[in-house]
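Yeah, one chain of the complex is gone here, protein chain that is, but the others are all in their spots.
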Amino acid sequence: MNTIRKAHLIVAGKLSLLVVGMFGFGYLMVPLYDIICDITGLNGKTSSVAVSAPTESNASDRLVTVEFVSVVNSSAAWTFKPVQRTMQVVPGQTYNASYEVVNLSGHPAVGQAVPSVAPSSAAKYFNKIECFCFTRQEFEAGGRKVMPLVFFIEEDLPRSIDTVTLSYTYFDTGEEPADLSDS
Amino acid sequence: MSTATADHHDHDDHHGPAPGLMRWVYTTNHKDIGTLYLLFALVMFFIGGGMALIIRAELFQPGLQIVDPLFFNSMTTMHALVMIFGVVMPAFVGLANWMIPMMIGGPDMALPRLNNWSFWIMPFAFAVLLSTLFMEGGGPAGGWTLYAPLSLQGGDNLAFVIFAIHFMGISSVMGSINIVATIFNMRAPGMTLMKMPLFVWTWLITAYLLIAVIPVLAGAVTMLLTDRYFDTSFFSAAGGGDPVMFQHIFWFFGHPEVYILILPAFGIISSIIPTFARKPLFGYASMVYATASIAFLSFIVWAHHMFTVGMPLAGEMFFMFATMMISVPTGVKVFNWIATMWRGSMTFETPMLFAIGFLVMFTIGGLSGLMLAITPADIQYHDTYFVVAHFHYVLVPGAIYSIMAATYYWIPKWTGNMYDEKWGKIHFWVSTVFLNVLFFPMHFVGLAGMPRRIPDYSMQFADWNAVATIGAFGFGFSQLIFVYVVYKCIKGGEKATTEVWEGADGLEWTVPSPAPYHTFETPPAIR
Partner (left out) sequence: MSIVLRWLVTAYALLFCSLSLAAIGDINMPVGVTPISKEVYGLHMMIFWICCVIGVLVFAVMFYSMFKHRKSKGAKAADFHESTVVEIIWTAVPLVILIAMAIPAAKTLIAMEDTSDADVTIKVTGYQWKWHYEYLDSEISFFSSLDADHNAARQVGSGIDVSQFDNYLKEVDNELVLPVGKKIRFLHTASDVIHSWWVPALAVKKDAIPGFINENWALIEEPGVYRGKCAELCGRDHGFMPIVVRAVPEEEYEQWVAEMSPAPMVAETSEDSAPAAADGDAEREWALAELMEKGESVYNTSCAACHQANGQGLPGAFPAIAGSPVATGPVDAHINVIYAGVSGTAMAAFANQLSDSDMAAVITYQRNAFGNTVGDLVQPSAIKALR
């Protein structure tokens, strides 16, 4: 092992470490992206964790319109609709809403709702105490469910936002439901 | 140093090339491998060009005449993959192989066996990629950007494409490691970093970019693969993923990749213009710093490819400003080249013509790039032919012209013969005329509202598309002149002198023409 060969191997070794590191960084971008989404509300993503109800209800002096929107992904034969189209809410207070879903396909299926909020800058002020989007739903063929949502909007929602749109997209996960009688 | 290096070489390296075809399979000689890379790039240039001609033929007039829309989409996808990974990158690696050891006074590349391996992976990777076109369901048709979820919808070609991308990536990364090791360890004594020719400098920075971002691409496509076949959901909203995240990861690779395709070109132009202006390069140090700042900026502008996905205002502002900043170091480069020409004593042989063609048309592409940086305007330009015109102006008269210029510039050194100057000039002028007929009208149809990647269009775009198609066929066939000139030059011609060009400066012009199989086994003395 002469010196020049050793020098080559040192350079190659260091660079190989960089290669491995950058491959890892590619994967690290997945959790990083989620963190950035949480901070900035990128894509209108809301937190997928339940929060507890606001402690003090020193009701704010203004009303915000919440619009409820539904989308059914092409992969799924469902009807999926908000029970109420809009709601006037006072930031800081807790409200109930619900969506109705029917499994139109002729077989049992598992569905998952994915929330998104517009404008995306409102996403981090939109809190869910209870939401059907936290879990998957199992349906028999033709099964129907009314699914609840309990939410509140934080009082420090910027004044420039007067309408918050909450959209759920319903996906068929393509899974077979576990034993339905259990659930 | 030379004896130490020679110790681990195969013994036949000392006597010149082995006879027969197996020479090319087993070779560890940097000149042989450089030649292989360049020939491979030339073959792929015609394959990718053929795909472009299919695209332009379909777009010659409104209505679908020739191909199915799905096949059209796989043509646009493959054209991009072939041209980026199969033409521009291998051609630059080929030039690096040939020239870097000679420019820095080293005897060969640092890791010759690795070098052989990184080349021979390429033909296999591209055989796999191109084979998807003959599979049931056809080749990949979701665009070279492979955006999820569209790319996950197609057939099993995805697995082959990802496999091919992994192998191209391994090849590029190994090639880059080799180049970095060569530049760090093989320089002749006295060849300090700030004395290296700019081609070596730009390649050093490019190699670092490649090493940093190719693994990120590998990660992104691996996630696609597991999403498609192993039930992960990185990019599927149903499983908690996000398709937009793919775009972020992809363009974190993709934007540095854009500079990988142009930085070595900057190095080539910085070698050619001083030679034919007979005057040293203006602002050598600022050229190095400008290259480094472009490389740095390339890591913080990726989301300007995604202004329509719905980013927070602050994000859009940041990426707009950062993107505009790139025009500063790029401007410095252009100004430096012009200052090099200023008060020189210029002659216009073919390499200089291509370099000037580069300078003019790359500047046009750069200016349309500045327009694209303005976010509100970009929202109108995004995904239209204006973008197509922009990146073809920076890649064809940019990257491709620099490769042509480099070939004409160095081929007397490679073959020992002068190329045919008359046909070289004809090649330049015919190419340049047709290139502008081909790409300039794309600005117009793009602004008027023609989206990218469509096989058929409304009547209002018909005239300019017909013009572009005429340009495409003209440009495509005029490249046969290039093949003719290269072939003729390899076969014979006026013997080249050692210096070749009157104003040439650099170590590669101190060895005889053609360059002997082994050069600088004893390191040269550096002035």
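Going by the order they are written in, the chains are A and B; count residues from 1 in each one.
Rule of thumb we're sticking to: a residue touches a chain if its C-beta (ideal position, glycine included) is under 8 Å from a C-beta of that chain, and two chains touch if they have at least 3 such contacts.
Given the structure is predicted, the values throughout are model-derived calculations rather than measurements.
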Per the whole complex, from A:Ser52, A:Gln88 or A:Ser160 the residue touching the absent chain is A:Ser160
From B:Tyr147, B:Phe184, B:Phe299 or B:Phe473, the answer for touching the chain not displayed is B:Tyr147
In the whole complex, of B:Ala57, B:Ile454 or B:Ile481, the residue touching the missing chain would be B:Ile454
Among listed residues B:Val25, B:Ala127, B:Leu367 or B:Val483, the absent chain is touched only by B:Leu367
Interface residues of chain B toward the undisplayed chain are 62-70, 73, 135-138, 141-143, 147, 149-150, 153-155, 236-238, 242-244, 277-286, 308-310, 313, 316-317, 320-321, 324-325, 327-328, 331-332, 334-336, 338-348, 356, 359-360, 363-364, 367-368, 370-371, 374-377, 379-380, 382-384, 422, 425, 429-430, 433, 436-437, 441, 443-445, 447-449, 451-464, 467, 503
Against the hidden chain, chain A presents residues 43-45, 67, 69, 71-79, 81, 85, 104-107, 114, 116-120, 160-163, 165, 167, 169, 171-172, 174
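Throughout what follows, only the chains that are shown with their structure count from here on.
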Taking each chain's centre as the mean of its CA atoms, chain A sits from chain B at a distance in Å of 40
Within their complex, chain B touches chain A through residues 1, 4-5, 7-8, 110-111, 114, 173, 176-177, 180-181, 184-185, 211-220, 223, 234, 237-240, 242, 244-245, 248-249, 252, 310-315
Given the complex, residues on chain A that touch chain B span 2-5, 7-8, 11-12, 15-16, 18-27, 29-30, 33, 37, 40-45, 48, 73, 112, 114, 120-121, 169, 171-173
